[in-house]
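For reference, the structure is listed below as structure tokens.
For this depiction, one protein chain was excluded, whereas all remaining protein chains were kept in their positions.
Now for chain A:
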Amino acid sequence: MKRHLISAADLTRDDAVLILDTAEEMARFADRPIKKLPTLRGRTVVNLFFEDSTRTRISFEAAAKRLSADVINFSAKGSSVSKGESLKDTALTLEAMGADGVVIRHGDSGAPHRLATSGWIGGSVINAGDGTHEHPTQALLDAFTMRRRLVGEEGAALDGRRITIVGDILHSRVARSNVHLLSTLGAHVTLVAPPTLLPIGVERWPCEVSYDLDAVLAKSDAVMMLRVQRERMNAAFFPTEREYARRYGLDGERMARMPEHAIVMHPGPMNRGMEITAAVADSPRCTAVEQVANGVSIRMAVMYLLLGGAEPALSREDSAHPSPATTPDGGAARRPAVEENN
């Protein structure tokens, strides 16, 4: 990864740990009477949301505002996009307004990548969810939550932890980003889903696959329940919702079979009674609310590391996005190590 955060797969282990450690410091600022930091003063962050997502948008907005950036919210509804404007023209408009960072949520997989590599804009692009591709900041906040609950040590990764992700893997950008990030951080990931809700090529992902939730629960350190996305259930992926809930839903009885320290995670919004029962959702082992709070810290960390300096602090050597020619500050040589005097 370079100036952008498009995919969790682009992050090296060092990058990921740096983001988690930075987020840990950001979380400390949240307890202060004055939560605002001057770090991104004078920088402009555009929230470019082609899909509705109030939760993600306000999380990014809160993060940018706490860093004193100017935030412009751009949602597709009621804008020129609904009048037929293309992604390119929208991007050129944002560039003309001087956006330093663009947070993009788009229904089509690959839209953020296109925005970052086309040369339309000079700022950093942060993927806030694209189609069924990736949602890297969600994976980072999940990893942050897991590290806090399961490891409790800064500077550490998630080596050896067993993470189970349950539900609609096929349509889930959260699952995809999590599989990449968690395996980078050394965790063992197991996906549990009906065969109809697993994507083609899942056997090449760095994870295991099971169809039997009860078999893997007992050896899971964290169980992540994915929302059944009713809006995408347009084919016969499973017979009935009741049958899905019986085989793949998490209820109190199943939760009792998890190890004592294990946590239940959910990216929200939850369908109570579907993939998770109310008893589980309200139990202290469920980290759903904590994940929301951690989301702001993670997004502050990502924005600080991408926009805070003259160049991003994350590693530049990477071949996932072959677009060196389009970087406007292509000549920015690595500066020598900073002075020892402070």
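Here is the rule we use: a residue touches a chain if its C-beta (ideal position, glycine included) is under 8 Å from a C-beta of that chain, and two chains touch if they have at least 3 such contacts; residues count from 1.
Assume contacts and distances are computed from a predicted model.
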Per UniProt, the name of the complex member that is left out, chosen from "Methionyl-tRNA formyltransferase", "Glutathione import ATP-binding protein GsiA", "ABC transporter permease" or "Bifunctional protein PyrR": "Bifunctional protein PyrR"
From A:P38, A:G152 or A:P284, residue that would touch the chain that is not displayed: A:P38
For chain A, the residues touching the chain missing from this view: 18, 21-22, 25-26, 28, 32-34, 36-39, 304-313, 332-333, 335-336, 338-342
